[in-house]
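The other protein chains are all here in position, but one chain of the complex has been omitted.
We just call them A and B in the order they show up, numbering each chain from 1.
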Amino acid sequence: MAETIVRMESVSKSYWRDQLEIPVLQDINLEIPEGEFLALMGPSGSGKSTLLNLMAGIDRPSTGSVKVAGAELANLGDSDLARWRSDSIGFIFQFYNLMPVLNAFENVELPLLLTKLSSSERRQQVETALSIVGLSDRMKHYPNQLSGGQEQRVAIARAVASDPTLILADEPTGDLDKQSAEDVLELLSRLNKEFGKTIIMVTHDPRAAESANLTHHLDKGELVTK
Amino acid sequence: MPLLISYSLKNVRARRLTTSLTVLGMGLVVFVFCAAWMLSHGLSETLVATGYDENAIVIRRSSQTEVQSILYRDQAAIIKTDPGVAVGSDGTAQFANEILVLITQPKRGTTGTGASSNVPVRGVSELSFGLRPNMKLVEGRMWRPGTSEIIAGRKVANGFEGCGLGEQVRFGTRDWTVVGVFESDGSGFESELWGDVEQLMDAFGRPVYSSLTFKLADTSQFAAVKARLEDDPRLEIDIDREKQYYANQSRFTSIYITAVGVTVSLLFGLGAIVGAMITMYAAVAGRTREIGTMRALGFSRSSILFVFLVESLTISMMGGALGIVVAYFLRFVEVSTTNWDTFAEIAFSFEMSPMIAVIGIIFSLMMGLVGGFLPSVRAARLKIIDALRSR
Partner (left out) sequence: MKLLKLLFRNSFRHPLRTVLTILGLAIAIMSFSVIRTAINAWYVGAEASSPNRLVTRNAVSLIFDMPLAYKERIANADGVTGISLAQWFGGIYVEPSNFFAQFAVEHDSYFDLYPEFLVPEDQMAAFMAERNAVLVGQKLADRFGWSVGDNVRLTGTIYPGDWDFVIRGIYTGKFETTDENTWFSRWDYLDERMRVETPGRAGRVGTYIIQIDDPSRAAEISQAVDAMFENSIAETLTETEEAFNLSFVAMGSQIVLGLQIVSAMVIGVVLLVLGNTMAMTARERVSEYAVMKSLGFQSYHLVGLIAGESMLIAIMGGALGLLISVPINGVLGVALSMMFPVVKMDALTFIMSAVISGGVGLIAAIFPTLKAVRTPIVEGLRIVD
C-alpha cells in the first residue's frame, strides 16, 4: 500500500497588491501517493508554480492544510521548515540556480552540509548522484564551464543527493534546447522508474508531460484532472 | 545627445541606494575639502579686515612681530615729525604709540584644567581709535583716564575667563576691570584687550613701545617713506603698510591649516574615487545586455563612453553640491587657536567664498571623471555579441 506523500485539503492562496486581493489558487484538494510522477500543466498565471512552492514549504497557503512527507507544514516554524526541507525535499529550478563560485561537486555537496554526514560519506553520495546524471567526468567544472543541459543535470544531482522523499521540479526544461531537454526528462523518468522517486513536475510543454505517469491541469487556480 | 543624457540621468535615479551611498561619500570628501579652504579663508578674512592700507606700522628691525619689538621714545619722536605722517585738521600728527604684550588667561569653561592661552593686550594712545575707523564700542563705555580700566574685543570677551563686561583680569600686580566691549568688523583686534598705553607701560614696568602706527600723508608715497625711515641710521626699524603687516602675521598658521586640510581632503578624495569606481563598475556590469542592445541599434562606442561618464559626473556633482551646502553652515562655527607666528590667540571662523564653492565643484567633477573613466571605457569596449549573450 503506497503511502500518501502529499495531501492538500481546501487549499487556497491569494496575493495582495495595493489593497487588491488577487486569488491564485482556489480550493485545491490533492493527494499524491509515493512513487508517482505527476505533471502539473496550465497556462501562465494558472498558479502551478505556486502550488509547487506550497508543497515545498517555501510559501504558505492562505487557507487549508498542506501535509507533505508526514509533516503538517502549518505546524512548522520557519527554522523547523528549513530543516524539514533539507531532509525531505529536492527542488529543481527552471534556471538551475547553481552557485557560480562552486564547482559541480561542491554544488551537489551543498545541501549535504546540512546533514550529519562525515566528509567521506558526503563524497560518496555526491559521486553517486553525479554518476546517476552522467556527469562524473565534470565534477571539477564550474557552472560557467558547463552547457545549459549539463547545469540542469548538476541541479538534479543536487536535488537527489540527500535522498529526499519528494522531488519537485519547476519547468526543468524551460530553458533548454531540444536535446538537453530530452536528456533531462529521460533522467527524471529513470529516477522515478528505477529508483522509485516521487516526482512532481510543473511544465507548460505537453511533450515534457508525456514523461510523467499522470497529468493534472490547473486553470485559473482550479484543478482539472485529465 | 539630450536622449543620451536623459538616459544617464534616469539610470542614476534607478539604482537609488547605491547612488545615495556614493553621493554621500563624495559629499563628505567635498565637505572636508571646503572646510579646510574655508578655515584658511576665514583666517585671512579676519586679518584682511585688520588694518588699513592708508596706515603704516613701525616695529624694530628684524623683530618680526610687535611682541618682540622694542622702540624707544626718542625713536618715536623722530618718526612722528617725519613729513610722511599725516597731519590732522587740528594740526596733530595722526600718530599712535602702542605696546603689545601677551598675558596668559584660561579659556572660558576650562578653569582648572590648565588650558590657558595667550591673550594680546594692546596699550593704545588717543589717536589709536581714529586710525582704525571700524572700531566701535558696542557695550559699556571707554576707560577713564588714570584708572585700571580696559576694554575687550568681542572675541576675547566671549572666549576667555575674566574678560567679559564687568569682569576683572589680573596682571602687572593690578586688577583691571573690563568696562566696555568693542567690535571691529571681525578683524584680529577683536581678539585683543585694549587699555591706556601709559597705564600699561607703568604696570609692566616697561618704559618702551612695541610699535608705532600712523596714517600716511600721501598713501601713494609709501615706498618713499619706507626707504627714508629704514635708511635712517638713528632708527633701525622695519615699516610696512598696516594691512600687509597683519596679513604677514598669519603666514605660517595659514599655510599649516591649508596644507593639513588639503592633504586630508586628497586622501579622502582617493577614497571617494575608489567608491565611485566601484559604483560605476557595478553599473556597467548590471547593464551589459542593455549596452549590447544599444550598440546593436547603432550607437557608437564613444556614445556609450559618454553615457557612463555623464552618469559618473552627475553622481559626483550631486555629492559635491551636498558637501558644499553642508560646509556652508560651518560659518556659524568659531575657531580659536594660537597663531604660532605671533604666539597670541586669535579667533576666526569658517568663511565660504564663491571661489571655494567653484573649487569644490571642480574637485568633485574631477573625482567623478577619474572614478568613472575606467568603467566607462570598459563599457565602451564591450563586444556586442558578448554583451547581448550575457545574462
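Assorted remarks:
Throughout what follows, a contact is a pair of C-beta atoms (placed from the backbone, for glycine too) under 8 Å apart; a residue touches a chain by one contact, two chains touch by 3 or more.
Note that the structure is predicted; figures quoted are calculated from it, not measured.
Seen in the complete assembly, the chain not on display touches A, B.
Among B:Leu3, B:Val138, B:Ala285 or B:Met355, only B:Ala285 touches the chain that is left out of the view. Considering the full assembly, B:Arg60 is the residue among B:His41, B:Arg60, B:Arg132 or B:Lys155 that touches the omitted chain. Shown as candidates are A:Leu76, A:Leu110, A:Met139 or A:Leu214; the residue that touches the absent chain is A:Leu110. The chain omitted from view is touched by exactly one of A:Thr4, A:Asn97 or A:Thr215, namely A:Asn97. As for the chain not pictured, it touches chain B at residues 17-18, 21-22, 24-25, 28-29, 32, 39, 60-65, 67-68, 70, 101-104, 114-118, 171-173, 204-205, 236, 257, 260, 264, 267-268, 270-272, 274-275, 277-279, 281-282, 285, 335-338, 340, 343, 345, 391.
What chain A contributes to its contact with the hidden chain is residues 53, 56, 58-59, 78-79, 82-87, 89, 91, 93, 95, 97, 99-102, 106, 109-111, 113-114, 158.
Quick note on the criterion: only the chains that are shown with their structure count from here on.
Spacing of chain A relative to chain B, judged by their CA centroids, is 70 angstrom.
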